[in-house]
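For reference, the structure I am asking about is given below.
A protein chain is absent from this complex, but the other protein chains hold their places.
Take a look at chain A:
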Amino acid sequence: MIVCVAVVGHQNNPLYIQSFTESDDVLKLHHIVHCSLDVVDERVNNPKKSGPTLNETFLGLLYPTENYKVYGYLTNTKVKFILVTTDLDVRDADVRNFFRSFHAAYVDAVSNPFHVPGKKITSKVFAKRVSGIVQTFGLSSAG
């Protein structure tokens, strides 16, 4: 189950962060997302020499915390997407698919002429769409 998704801006500031959990660990999820930015920085600054990762937006598993797995994605405008999930057995393809549709939703949201780049995303449509994507996560592969 996805417990948290976040869009992080250029100054490493959260543009959109939404958790999908009933319990009181929102703050903990904020911390997890924030700490994972260090790994993103590390990956972006020291790219592995291997070829296919050069232009890859999907950053892969950032770090396994004890109960969560954190995945990252870096758009070509250097906006970071972070996904936190409690599923310990996640297929890479599912995560890639998730990020792809999440990216599309993000692009639509920031294409809104009333959105000011660099400000938080407050669009309700975006939030609804993200919840939809989150709920369908992993279903396609299960079926």
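As a convention for this text, contacts are C-beta pairs under 8 Å (C-beta built on N, C-alpha and C of every residue); 3 or more make two chains touch, one makes a residue touch a chain; residues count from 1.
Note that in this section contacts and distances are computed from a predicted model.
Chemist: If you look up the hidden chain in UniProt, what protein name do you find among "Pyruvate dehydrogenase E1 component subunit beta", "COMM domain-containing protein 3", "NADH-ubiquinone oxidoreductase chain 3" or "Trafficking protein particle complex subunit"?
Modeler: Of "Pyruvate dehydrogenase E1 component subunit beta", "COMM domain-containing protein 3", "NADH-ubiquinone oxidoreductase chain 3" or "Trafficking protein particle complex subunit", the absent chain's UniProt record names it "Trafficking protein particle complex subunit".
Chemist: Just to verify: which one of A:Asn13, A:Thr86 or A:Gln135 makes contact with the chain not shown?
Modeler: A:Asn13
Chemist: List the residues of chain A that touch the chain left out of this view.
Modeler: Chain A touches the chain not shown through residues 9, 11-15, 19, 21-27, 30-31, 34-35, 37-39, 41-43, 50, 60-64, 66, 92, 116, 118-120, 122.
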